[in-house]
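Note that this is a trimmed complex: some chains were dropped, and none of the rest were shifted.
As written, the chain order gives the labels A, B and C, with residue 1 at the start of each chain.
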Amino acid sequence: MPPRPVQGALQEEQVPEALESLFRSVRQAWKEYCQPLKLEDYGLQAAAETSPPKWHLGHTSWFFETFVLVPFARDYQCFNPAFEHLFNSYYNGVGEPFPRPERGLLSRPTLEEVLAWRHQVDDAVQRLLAETNHAHARSIRERVLLGLHHEQQHQELFFTDLKYSLYRNPLFPEYTPAPDDTPVSDRAPPLQWHDFTGGISMLGNDGEDSFVFDNERPRHRVFLEPFSLASRPVTNGEFLAFIEDGGYRRPELWLADGWSTVEQQGWQAPLYWLCRDDDWYQFTLHGLRPLDRHAPACHLSAYEADAYARWAGARLPTEAEWEHVAAQQPVRGQFVDRGHHQPLPATEPGLTQLFGTVWEWTSSAYAPYPGFRPAGGTLGEYNGKFMCNQLVLRGGSCVSDRRHIRASYRNFFYPPDRWQFSGVRLARDPA
Amino acid sequence: MPPRPVQGALQEEQVPEALESLFRSVRQAWKEYCQPLKLEDYGLQAAAETSPPKWHLGHTSWFFETFVLVPFARDYQCFNPAFEHLFNSYYNGVGEPFPRPERGLLSRPTLEEVLAWRHQVDDAVQRLLAETNHAHARSIRERVLLGLHHEQQHQELFFTDLKYSLYRNPLFPEYTPAPDDTPVSDRAPPLQWHDFTGGISMLGNDGEDSFVFDNERPRHRVFLEPFSLASRPVTNGEFLAFIEDGGYRRPELWLADGWSTVEQQGWQAPLYWLCRDDDWYQFTLHGLRPLDRHAPACHLSAYEADAYARWAGARLPTEAEWEHVAAQQPVRGQFVDRGHHQPLPATEPGLTQLFGTVWEWTSSAYAPYPGFRPAGGTLGEYNGKFMCNQLVLRGGSCVSDRRHIRASYRNFFYPPDRWQFSGVRLARDPA
Amino acid sequence: MPPRPVQGALQEEQVPEALESLFRSVRQAWKEYCQPLKLEDYGLQAAAETSPPKWHLGHTSWFFETFVLVPFARDYQCFNPAFEHLFNSYYNGVGEPFPRPERGLLSRPTLEEVLAWRHQVDDAVQRLLAETNHAHARSIRERVLLGLHHEQQHQELFFTDLKYSLYRNPLFPEYTPAPDDTPVSDRAPPLQWHDFTGGISMLGNDGEDSFVFDNERPRHRVFLEPFSLASRPVTNGEFLAFIEDGGYRRPELWLADGWSTVEQQGWQAPLYWLCRDDDWYQFTLHGLRPLDRHAPACHLSAYEADAYARWAGARLPTEAEWEHVAAQQPVRGQFVDRGHHQPLPATEPGLTQLFGTVWEWTSSAYAPYPGFRPAGGTLGEYNGKFMCNQLVLRGGSCVSDRRHIRASYRNFFYPPDRWQFSGVRLARDPA
């Protein structure tokens, strides 16, 4: 999901102390995330849709400088006026962005300069937040909160982009060794079906309690037919059965555009899967490792998720079905703070892993909710501009920040995209 | 819409006499449609997604030969076994199709041979329909009816593909002269808003009375918020105001993928519009003609339709909203039998032109209705395979067969497609 | 070779009676060449670098209208002013040419119109030639002669382009059946080496006796080291041995750019070769036929010619070596008048098949001779403009007009081009 923030209303996180604490915590998380990198890694960009770590570090400072400091901080001096162009992602209202596929060519500014910039921005924002009687205090807090959610999105992209970059190196470098507490996978609980009766249901979130993006609004009614939802995501072992049954060679299992992609890209397995001497391996942020058959399948495109579902006699859930179920569950699961940057197997029966572990593709096109209204100004300039050609994913992943995810959260990617931690939970109609 | 037929249930048109009459009528309509062509025109293919007239003539015979005659007609001899490959469109179950972009390279079979093939197929199908006590009489009638709806789709594509091919010739050849009874356009009635209260509504059609495609099934409930719908499609004159207001140069009006397309394709106006010495012209099947400002705007992509709507402070309707309104209206309007292959202006106030004239883009992604079940066998092999990346259009156009269109009919194209007779009717939320 | 005529000096063919006779003969040859075509074939264009038959017919009329009739014929009325744009090939001085890859989209003008145009041009040119006391009689004769050589080039391209178009049709239509007098191939005479001592040699032709293109001028001295030349071109059987020895899988045999092409295009044999059930076939203008192992190998790119030579311990000749030898030989061989549009085996020992049968790739880049001077005006506008990135071929082919070929004639194509009747004669350095 190309992060696209929107102005939110005042919520719990906007209480000054909470916000300052969140600011420090989110901004400093980079330090831990970047610690294992070599300086040479900071410039890697292996695909047009990914960005180098250094660019993420710069862009998230650019956001605060552009939308908070320049408009509201008296006498603020931009660190380097040229950075406005270099670190803009897509806000046409802020001028022409630097071409996305060339971010890896920016050896300058150096990491040292980018970190100095971060330091200046952090200081200035904290000083500004301390001005509690600032005439625009509320706007400032709203924008800072938005900036932090924007930053959490980039922190997730940091991991997914980095994984893809390291994968392109035949040495398969690891980001970190696998944590010592990696559970010894026994077996995933059997897949069970949970039935729901449908009817009128509420979809969306007006953000009365906590921050929401504008694409979650307004909360509104939808009508659901009865449906069943699987207790957990599809596992690697289950997906392997699809492969071994000729899944990637049978056009009748695929959407037409999916089959074209399979043929053009030569897909034979999910991204990061490698078969060597008849054994399957997965490239992970902890290096190349044997495929864990009990862990959720991951790095699937929507085409692969859909083909698997058809093969299995099921279908993808709609986002309304997913949220109907998830809204009744606590936000609990494997997030980035678990320190294991690869999906771990489910350990308990029942409806599980809705949150964290892997994003779950839905069959719903990313579209405005009825009554959706874009916010004003540059920050809201693009609220709806990605609402075409993409599908919604739900639930967060093992590299998401736990504080960033909720039942109403809508992530979105193009159907062929595979570099996110995206998996599949099956749904089906009642027999 | 790449025509994709599906097995229907028995309906009114399947009464033997009605079906035989429809068969003769639909199959012979080609004669009138092709009459103005030169032999050299039959091979034209100007884009991968269009097909030459001769190919449409062959493919629609192929359909009856493959799905009706070969399985059901005793001792039927295929006209030429090689044609199975050449005139297959995308049914993988029938073998590998000939590459779509190369259809224009098939100078052989000649038109004479293709017409001889049609003749053989027509005779054989009619003989088969006359066997009323055939063990598979019902299946035969179902498949013939399906084949005729398939053929009507190709007859519409004949016009849209031909128009594109002729347009690529700098001589701007006309298909036919404009009919003498072309109305002198006075002015379109003013655009009015019709309000609807929403609530639970029924969407889809189970085909109890007449033929439907499987993508219209099952009829099901949806919840609609209150909405308003425009009384008529946007006119050329209204769209021109968008252009003159810089519509094609303002990224904030466009979906992100739309803006990329505008930039990459250098779009400055709808397809077929030409500006010469400050006057606007439109290429039509009746040659290059001054732009009629009162006629509905046509040959818009969904991106242009959406950008116009945003500029106008409105939005595209969803397909549920559109059908909710259209289901209450008679199927009346400008269809191909009007003989004017270019949209004519609305002539009366009130909710008008819902059917015929121009297809109307909706904001709804083409997706399965809840409970959708694909039919079995090759005919149903691809029922759902196009349900990704496309948007639904509704209502038919000035080159559709009137007998082919109904309120529940779902056409679908990719958002950037412009070569269909596609326009836009605005919707909006209540103030 | 994209035909590119140049103004020549007065020669034997310019004697009025000879010229009038040649004009009638060359212009009417089309009638015989086109006789086997179906009307549907006239519009075929299977690649950007080939042209449809109808376009060749139009373009060769355009040449006389543009460069002879408009400047010199009193009161001449152009057949259709729009044709100047449609049938211009690349003369920027005559206005922007119509895009080359879209020539197949011109269903109009119809063949009937193009033939009427030819008729008008033929009449007008013949009337003009009859004005022997015209103030510009000599210029007219020079340009008409040039136009006829230009037309002979297009007549060869008619065959090579048509062959490629028919080949893209899976029905493999034949242009004509193989002539009854096709020799029963016995075996090609063994390849022998003819040695030449080199030294100062003359290269080029100043056109004192007959028409020459400007790229053959001026006649000049070159220094040749001793060399040997093969008695005949490489045969299909010899080339097959290269294939069976892994020729298309061994990068060390190929030029670097050649190997890239092999990999990107997936080449495994020359163009038009097909292997079915372990037997080799060749597509020819007389349909698909078993590979004749004794006939010269044909439709080779320069890369394949060069790789074969390296595999055989030899090399390609330079154009100076080739001409040094050929200048001593009569222009005799299999040309288009033989009526067999496929290379026939050599039948006699000794230095043979230098002229006709197959064009022979040389290792010489197509470049200006020392002292080369472009002619003035539009006709000479592009004299040297193709002198980059192409290699010289020599000797003519089985679809060349005998009257068009001479020892000094320089044809040229890009190294990867394969759709001409291009083969290879080996050369080598003395042991």
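Basically, a residue touches a chain if its C-beta (ideal position, glycine included) is under 8 Å from a C-beta of that chain, and two chains touch if they have at least 3 such contacts.
Owing to the predicted nature of the structure, the values given are computational and were not obtained by experimental measurement.
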item	value
With 3 chains placed, the number the full structure-file assembly comprises	4
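The rule we apply is simple: only the chains that are shown with their structure count from here on.
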item	value
Steps needed, at minimum, to go from chain A to chain C via contacts	2
Core chain by centroid distance, with centroids computed from Cα atoms only	B
Chain copies touching (chain A, chain B) - same or different residues, decided at half shared	same
Label of the chain whose CA centroid is most distant from the centroid of chain B	C
Geometric centre distance via CA averages, chain C-chain A, whole Å	60
Interchain centroid distance [CA atoms averaged], chain B/chain C, Å	47
Distance between the centres, which are taken as Cα means, of chain B and chain A, whole angstrom	38
Multi-partner residues of chain A (at least 2 other chains)	none
Of all residues in chain B, those that touch chain A in their complex	90, 92-93, 200, 220-225, 227, 251-252, 254-259, 302-303, 306, 315, 363-365, 367-368, 370-371, 381-382, 384-389, 415, 429
Chain B partner contacts - residues on chain C that touch it in the complex	38-44, 46, 54, 82, 85-86, 98, 102, 104-111, 165-166, 168-171, 173
